[in-house]
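The complex appears here without one of its protein chains, the remainder shown in place.
Let's turn to subunit A:
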Amino acid sequence: MLQKEGQVRIPAGCAISGIFHKDGTRENGTRIIDSIRTMHDRSNGLGGGFAGYGIYPEYADYYAFHVFYDTQAAKEECEREIERHFDIVNLSKIPTRQHPRITDAPMIWRYFVTPLPTKLAASQLEEREFTSRFVIRINHTLNGAYIFSSGKNMGVFKANGFPEDVGEYYMLENYEAYSWTCHGRYPTNTPGWWGGAHPFALLDTTVVHNGEISSYDANRRFIEMFGYSCDLLTDTEVITYIIDYLGRKLGMTYSEIANVIAAPFWSTIEKQEPKERERLTYLRNAFASLMVTGPFSILVGYTGGLMALNDRLKLRSMVVGEKDDTVYIASEECAIRVIQPELDKLWAPKGGEPVIVNLKNGGNQ
């Protein structure tokens, strides 16, 4: 029987890469696959995945649910639940191609949905809260169904395998995004399985992560008090919920979120000017349980933007390159050079120093 997260420990690194077009230009998944392919040895074939933003312009106002089903029964039950709460305007299998190295696939379905107005009104919730609660509930309670992508005009594609194979499997050449992130997994502590591959997503927030969170359980206990449920028992999942909570629910900026999850050392805070010292002290004290410790480099995708962040000790490699209006971020420089040999600028951000890029003019070209 497949042992899932937490039942077995496999020691190991990971690879992350991202491409972001500040001018909103969209490109298909070919280059992001070529990028992650150069870092093949950072993964071990136990998980790969991609997030693309701007890929569903024809359904831009609908939540795109990407769902894994282990059984037909789980699919029927999940679809009944979706229909009870949402208007489904389109549903289909997510197209895949036969791939010799991607096996044991679950059923993979996609639904474009919008909350039923009566249900939404009765819930007295804002639309995104309504939708996120639904996703969390399904993932927590419905055995064999897993909604792994739930944002608008974006989508996550992930599987068990090497990331370049996963990209070919999902035929990412057919999707065009202004922002791509991807991940090659080399699981630490836990085995690879489809649900455990990155990115982890809730609504339009996605996270790919290279590292290992030593504060996982402290973070999990805290965030679960706010209605989240960590069901995949893998550390990265909790970062997604922390960012959703701090950003969507508390209204923090991404830079403030970075100051919480990669809070500077007290000795570093002490060196700041009084106002900044006070601000950082407040964030570190008020959200002590959301500080993420241990090595990490992450890419956080969201509608219209991308944030890259290293742990404050910078225990994982990460470089950022810029060429005209395009930003490239990767675990290794070679993963940028292979798709963009000439760069205007290349640098390694400091630990805990977020790099945040957003669409110019809201992406209107």
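Keep this in mind: a residue touches a chain if its C-beta (ideal position, glycine included) is under 8 Å from a C-beta of that chain, and two chains touch if they have at least 3 such contacts; residues count from 1.
The rule is simple: contacts and distances are computed from a predicted model.
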Complex member absent from the view - protein name from UniProt, among "Carbohydrate ABC transporter permease", "ABC-2 type transport system ATP-binding protein", "Glutamate synthase alpha subunit C-terminal domain-containing protein" or "Peptidoglycan glycosyltransferase" | "Glutamate synthase alpha subunit C-terminal domain-containing protein"
Option touching the unshown chain, where A:Leu91, A:Leu142 or A:Leu346 are the choices | A:Leu346
Of A:Met39, A:Leu172, A:Val207 or A:Val357, which residue touches the hidden chain?
-> A:Met39
Which of A:His21, A:Lys152, A:His183 or A:Lys314 sits in contact with the chain that's absent?
-> A:Lys314
Interface residues of subunit A (partner: the chain not displayed) = 38-39, 41, 265, 267-268, 271, 313-314, 317, 319, 332-335, 337-338, 346, 348, 350-351
